[in-house]
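Before I ask anything, here is the structure I am working with.
Every protein chain except one is present and positioned as in the full complex.
Right after this comes chain A.
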Amino acid sequence: MLAFLLRRLLWGALTLWAVVTLSFFLMRNVPGGPFDGEREIDPVIKANIERQYHLDWPQWKQYVQYIGPFNLDETSGIFSTKTIEEPVSAREAAANDDPSATTRTVPNARYRTDLFGGVLAFDFGPSFKLKDFSVNDIIGQSLPISVALGSIGLLWALLLGLTAGVASALRRGTGWDLSLRLVATMGIALPNFVIAGFLIMWIAFNVEALPVAGWGAPRHILLPSLALGAPFAAYIARLTRTGMLEVFSQDHIRTARAKGLPDRLVLFRHALKGGLLPVVSYLGPAVAGILTGSLVIERLFGIPGTGSHFINSALNRDYTLAMGVTILYTVLVYSLNTLVDLAYTLLDPRIKLEES
């Protein structure tokens, strides 16, 4: 187990490095820059903005700066002086201790000379577009929201999916089975934003039971999480049905029935465990899918989660934010997959982690 985890960790680090490097250079070589706007900026100003974010450097140097807590400021060779000189005005001279000084030192306009320590120090730098926030700030504010939304979405998926799947399997071949399967197929076929549209029309506008959008109270979470979880619920329902039907035909279930256990006990004590294994293995991709796939739902319901940053940062060429969110999603998907592998061995002892 330990060896398995270590190996996973190593591969994880490698994957992450590859993702960081690739997306860093891809991002910076896409046409259009973060400070291009409909109005052209004066060249002096533009040069100074780019200087603040080190965009005047060659890309390898930007990359090194991005990765590590290295100080590459060029104002004095490798190491920065962190300050530069500018002329003093009469107002400042009057306020100075030494009124005769003609220049004063001011902080270097560049970012990340000190505080922003690079990816190795878990510091993703300042956002280029949302200039009042560091990328860490933005992720720190938005991730809990996406996680909350995703978690409740997952609960919906499990609740609806398992119930429908088991009911379908128990009533196999009846009208119930047919209609549940029909609904499940539709759920898989319909994208979540279509489901969201129906939910908003029906529950928020016709029944007026829940708010149409926004964030801040528990009632805000119900509709978006349902829309987010619905396609997954549909898939889980199908998996559960198949899994349960397979288990029902097995010997130990027949034995349990034969010895006179009531159906309820057969189901809960014996059948579910085996029948749910396919669902468990699906949970990993499902969690990752729910967390990273929430962007459309977040936009539709005006939820300030991470999803919208994923899109906007790329469109805005907000290099640091785009990198930060990409790294975050890489880590999430990778560790969730690892967790599911672990959970799988715990639930099904027939499966062992390969220790080579």
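Note that in this section contacts are C-beta pairs under 8 Å (C-beta built on N, C-alpha and C of every residue); 3 or more make two chains touch, one makes a residue touch a chain; residues count from 1.
One rule holds in what follows: contacts and distances are computed from a predicted model.
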Listed names "4-azaleucine resistance transporter AzlC", "Protocatechuate 3,4-dioxygenase subunit beta", "Oligopeptide-binding protein OppA" or "Xanthine dehydrogenase family protein subunit M", matching UniProt entry of the absent chain: "Oligopeptide-binding protein OppA"
For chain A, residues in touch with the removed chain: 30-33, 36-42, 44-49, 51-52, 75, 84-91, 102, 106-109, 111-116, 126, 129-134, 137-138, 141-142, 144-145, 147-152, 154-155, 158, 200, 204-205, 211-218, 221, 252, 255, 259, 269-270, 273-274, 299-302, 304-305, 308-309, 315-317, 334, 337, 341, 343-344, 346-347, 349-354
